[in-house]
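Handing you a structure now.
What you see is the complex with one protein chain gone and the rest in place.
== subunit A ==
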Amino acid sequence: MEINKHYFDTVIIGSGLAGCRAAIECINHGTVGVLSKLYPTRSHSTAAQGGIGAALGNEEEDSPEWHTYDTVKGSDFLGDQDAIEIMCYDAIPTIIELEHMGVPFSRTPEGKIAQRRFGGHTREFGKAPVRRACYSADRTGHAVLFALYEQCQLKGVRFFQEFQVLDIVVENNAVQGIIAVNIKDGSLHVFESKAVIIASGGYGKVFKVTSNAYASTGECLSMLFRQGLPLEDMEFFQFHPTGLYGLGILITEGARGEGGILINGKGERFMERYAPTIKDLAPRDMVSRAILTEIREGRGIDGKDYVYLDLRHVDRKILEERLPEITTFCKIYMGIDPSEAPIPVVPTAHYAMGGIPTDNDGRVLRDIDGSVVEGLYAAGECACVSVHGANRLGCNSLLDTVVFGRRAGKAASSTLKTATKGKVKKERISLIADCVDMIRRSNGRETVASVRRDLQTAMMDKCSVFRKEEELKVLLDELQALKERYKDISIADKSNTFNTDLLEAIELGHMLTLSEVIASCALQRTESRGAHCREDYPKRDDENWLKHTFAFQGDKGITFKYKPVKLTRFKPEERKY
């Protein structure tokens, strides 16, 4: 077996916002290789629509302190306040720097970066919505990602596009490197390094209806978990209230920021009942529950399982200028013009609050006591700092990726002088090669597609917006059965060239592992907080649960440990809007 070897001081997995921002930092200090299973600018960050948050105060008075408070409250007090404060104060220089790098932000009449409203972002500690989201029409992710990728090119970052990482090698409590396959020809490659930064994005694909891309499968998280490293707060998965009905394609919260309202089958603006002060601009967890409650109580449109997002009263010019992309989506996929007809929407699986636990500089934690894995970093959606706690506010994720991508890059670079070069053992490479071969040669009775479909359906039915004990237990049994079925799969494509059949099979194995973690975490948390809504425990329980879940792979299944939430300025209070 021929193995291609590479060395870079820093290896980065993922070329979304977090990966590219980290790379820009690291390239000033050593060599950098970035791997992505897609072409870099096709990373999921490119799909982000509505905006990136920062209290620039360009359109009205704002302050990082208010941003901090909103984020803490939005997180249902599970976010770590020290990390949140870092993010909200770093936000301003971060956005200015992005602008200098060339991001084509939309502009105010005076030529400053334009800002609009987003859910849960308020002035003066909850008084009224505030314009905090910086945007480039409704293609903010695309605009920022292109600029970051372009700056990487300018600075000489090496990209390995369409390379899928199969293993992240951690031995003796230090990262040694990674093993990847070149999708184009199936060749195996080993990248040794002093530091590895994981920026592999989210994993919404474990759910049936999602705004996430096909590539958002989360295998890198599972690779660490299977080696005994923890995952944090996996029970918190955000459903975005406004996914296009039947498709899950996102309609940005920016649409409500520009004045869109939600209406039920009786034509009522129902958010007035759930969040009297900020109504349709309440945080996502609340709006998602409100929509599903309306539907459950028979007030969906024509008694069916969706509600309307109404933009008909919004000036056509605003739609054209600030929301052109979603206007096009509505036309292409639903055959409707949002200035003439309301848009049918339901919540769609959207964002992973949980992930690889890190400290405020992106160092990967191996336990609740703050001990770290040497040389290993994580940032972006795959990581849990935690700035989003139990519920992320819109436009805080893009911010998280750049702020903590940069910090992780900085921390990784600062240790390069003294760090030792990693070594990936031959046996480890053979092990991976054998696993790949085994799947390639498999000739069982199950197909990847059928197991995956059943997994996604089960997760959607039993572990989405509302959860209860019996259902989660049934789900865990189903997941066991699916794991058995997975052992009996076969794939049709046995070739080396661009074998997506094989790679999807590998991803599915990891999706099964992750789903089990999500479901187990959801079962153990007997309270409702943020996006985690347990119908059998409807109240938030600060006495017992104001803490982060760390899930570990034990010999006899998943075990849990808990880490206190870092509270600094803001005491938990009831979350009313």
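Everything that follows uses one rule, which is that a contact is a pair of C-beta atoms (placed from the backbone, for glycine too) under 8 Å apart; a residue touches a chain by one contact, two chains touch by 3 or more; residues count from 1.
Methods note: contacts and distances are computed from a predicted model.
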Q) Considering the UniProt annotation of the chain absent from this complex, which name among "Ribose transport system permease protein", "Succinate dehydrogenase iron-sulfur subunit", "(Fe-S)-binding protein" or "Hydrolase TatD" applies? A) "Succinate dehydrogenase iron-sulfur subunit"
**Q.** Selected from A:153, A:430 or A:544 as touching the chain missing from the view
**A.** A:153
Q: Among A:38, A:506 or A:523, choose the residue that contacts the chain missing from this document, as touch is defined above.
A: A:38
**Q.** Residues belonging to subunit A that touch the chain removed from view
**A.** 38-39, 41-44, 46-47, 95-96, 99-102, 104-113, 136-137, 139, 142-143, 146-147, 150-151, 153-154, 184, 213-215, 246-247, 249, 325, 328-329, 332-333, 447-450, 491-493, 495-501
